[in-house]
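Below is one structure. I have some questions about it.
The complex appears here minus one protein chain, its other protein chains still in place.
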Amino acid sequence: MRDASPTQPGSGLARRGFLKSSFVLAGLGLAACTPADAVLDTRVRLRQWNLFSGGDGNRMIQMHEDFQAQHPDLDFRATTFEWGAPFYTKVAMAAAGGRAADVATVHLSRLASLAPGRLLDPVDEGLLAEAGIDASVFLPNVWEQCFHDGQLYAIPLDTHTHIQYFNPEICAEAGLLDGDGRLTEVNGLEEFLDMCREIAQVTGDMAVSLDTTYSWPIFWAMFRQQDGELSFTDDDFHLDDEAAYTAFEALYRLSEEGLAPRFADGQGATSNFDNLQAGLLLQGNWEIASFEATGTPYSATQMPNFFGNRRTRGDAHCFVLPHQENRDRDRTRAALTYAAWMVRNSLSWGEGGGHIPAYQPVVRSEEYQPLEPHVHYAEAAANTEFEPEAWFSGSASQLQSEAAAALNGIHAGTATPKDALHQFRRSLRSLVTTPAPV
Amino acid sequence: MATSAEAPTPPQAHPATPASPQPPGTPGPRPRRRRPSWAGLWFVLPFVACYALFLLWPSLTMFVDSFTNRSLAGGETSWVGLDNWATVLTDPAMWQSLWITLLFTLISVPPLVILGLALALLTDHARRAGWFLRLSFFAPFVLPVAVMTEIWGFMYQPGFGIINQYLGALGLPQPEWLGSENTVLIAIVIATVWWTVGFNFVLYLAALQGIPRETYDAASIDGSGAWQRIWHVTLPQLRRTTVLVIVLQMIASLRIFDQAYLLGGHFGGPNFASRTIIHYVYETGFVNFQIGMASAMAWVFFVIIGLISVFQFRLLTRNED
Partner (left out) sequence: MPEHRTPHQHSTTRGRSPHRIPGRPFGRVTTGSLVLYLVAISAAVFWLAPLLWALSTATKPEGETNAIPARWIPTDPTLEHVAQVLGRGEVLRWILNSVVVSSLVTLLTLVLCCLAAYGFSRCVFPGRAWVFALVIGGILIPPQAVIVPQFILMTQLNMVDTYWGIALPQVVTPIFVFILKRFFDGIPRDYEDAARMDGAGHLRVLFSVILPLSRPILAAVGIFVFIGAWNNFLWPFVVVQDPDLMTIPVGLGTVASDYGLQYAPSMAAAVIGALPLLIVFLLFQRQIVTGIAGAGIKG
């Protein structure tokens, strides 16, 4: 405390301290330009973003390890974001900021909502052909969806659908397996509920697990199984009220009777199945990978026949190039090399991730045909129903989050099917009257 | 002035004496030494420049943007007059998220203040366990929010979550916590109290330990018991601190976003029951790209917070007299 007096030598010390901190500051200033470790690496930098946080994420990581091993000249790193809006928001904001990742996986249904040309950069078909991919390896209808204003913006990877998993041990105990170990087919909602009641007897808990925070795919399957129609015009919409009400009511009964959870997120839905609290699980085909990992006994089949057929909800994944302010040709080339490699090697993606590859040579290959349990839901691809096109529609869209809000109450028991329908209609009204921001 | 006499230098002994900015015995500012010059401007310029660029300018552009249809996705921006304001002010979801923000504040402030005080009183009396108590109650405050929400999200899981397991064991009802629109806000409040009560605890503890011993000595002569001492001696001494804690806590609670977003979910909780106003602004501007709309919405929040702050500021300054 002697340096309290300005004439004491301590004052010089304080100044030296300040000088020292100025140097630290200057050093930080240098460091602040680039991430610390990027300075020394001379390889071509390649950053990939994806939203595969489910079971398929593990398979993607294995594929990435193979890819990196075969491409030592690339400094490759992939990042998985929380599925849905958080991921899409990051992609859009990064593209707006001009320093986005080199390549990202998105849902094909979201292409239009990502403002191709502004937030997405077009794919050079010539460069892509150099990497070994062109129109001839995809189904024409899928390839066409990758274009916007006559320019290519996406490279398709797969189609995926919601399917029905079952625990063979629990279902056998409930007497629901046929001679081949396949789940007894039900015909209509009442039969499905009966089946659930028998399973609940065995588990002593619930019967069918599902993600109550995102039960839209199941709602949509039920809605479309009844030929329900949802369509949009410029400032209006048409919704089949009866079909929607019936679907809301079916989900309401499942949770109300304790056959389905009142609340479970994606993680929780799978945990219920792992924990043998449920004998069935309605979830996307990507969970195959996580059951392979945990060793939970499982098999799979198509979405149950609730209303006369086995339609289900699905979408497709594709690769896009988020907008970069200073696009570097080497990095773009690396990004397309990567996308082409993933597409060509999508046998592994189909096998381990459960997805149906978009790359036709794989689908037609002999290795793909006998995969278990894929063969049991192969028909699901033909039964896949997409949402109508709109800027607010598609996977993880506003449409889905608004619907999810209505569905939460259905599962939690805080809203009746009538409330949910009312709320859903109100949300649709507000969506169609909002000016499109893209 | 016993404390200041012991202290090495007068100002250091009073790091927290706003009530008496000039310690007795020291001369006040001497205006005669001050000649107007531009030198001072250079001192304030770096801060003021940053302040103008990063806080004032955005506030202004936000106002301008609120009359446009600016989109995060770029493209043509044009004037839309009062459209955004009309939409925002008649949007029930906006009012709902404002109400949720207010509700969160109303539910979270009382336990945060009262528990902060209770824990501080406990720690002040159980002196020999002081360091351990201080550690336990304050440690959660230094956790990054994502760590806190990860832990609580795990504990709140229905079924196998530890909270419901214990509630079940005690024969109590097992709420869905984050899964139901009726409980999600309560769940966030509980987690928030655990996480941040340490701050109020520390403020109270500092206040308690600053109460001069004479006050207690006088009270003990009367032979009053511990509870009476707390009620009649301690609490009245803490009035100023309490006003401060409440004001700070309200400011913090009204600005809630982090834990509600991470615990309730990016979609705003079941049926948007945990979507706060900042979350809605974030969602409108960044998730749905509607920068113009989000700007109008943020201004509504801005004005409301501003009014509350002015009110609180007056409360604080009046309290200081």
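Per-chain numbering from 1; labels A and B assigned in written order.
To be clear about the criterion, contacts are C-beta pairs under 8 Å (C-beta built on N, C-alpha and C of every residue); 3 or more make two chains touch, one makes a residue touch a chain.
Quantities reported herein were computed from a predicted structural model and do not represent experimental measurements.
Note on the undisplayed chain: of the listed residues A:Leu74, A:Ala96 or A:Leu230, the one touching it is A:Ala96. If you put the hidden chain back, the residue from B:Leu102, B:Leu167 or B:Leu248 that touches it is B:Leu248. In the full complex, subunit A touches the omitted chain through residues 3-7, 10-12, 14-15, 18, 21, 24-25, 28, 31-33, 35-38, 47, 51, 53-55, 57-58, 61, 77, 79-83, 86, 90-91, 93-94, 96-101, 266-267, 270-271, 274-275, 290, 294, 325.
Keep in mind that, in the parts below, only the chains that are shown with their structure count from here on.
In this assembly, the C-alpha centroid of subunit A lies 36 Å from the C-alpha centroid of subunit B. Residues 1, 4, 82, 84-86, 88-89, 92-93, 96, 114-115, 118-119, 212-213, 261-265, 268, 271-272, 275, 277, 392, 398, 401, 404-406, 408-409, 412, 414-415, 423, 430, 434-435, 437-438 of subunit A are the ones touching subunit B in the complex.
Contact residues of subunit B toward subunit A in the complex are 8-9, 12, 69, 71-75, 87, 91, 93, 157-160, 176, 178-182, 265-268, 270-272, 283, 286-290.
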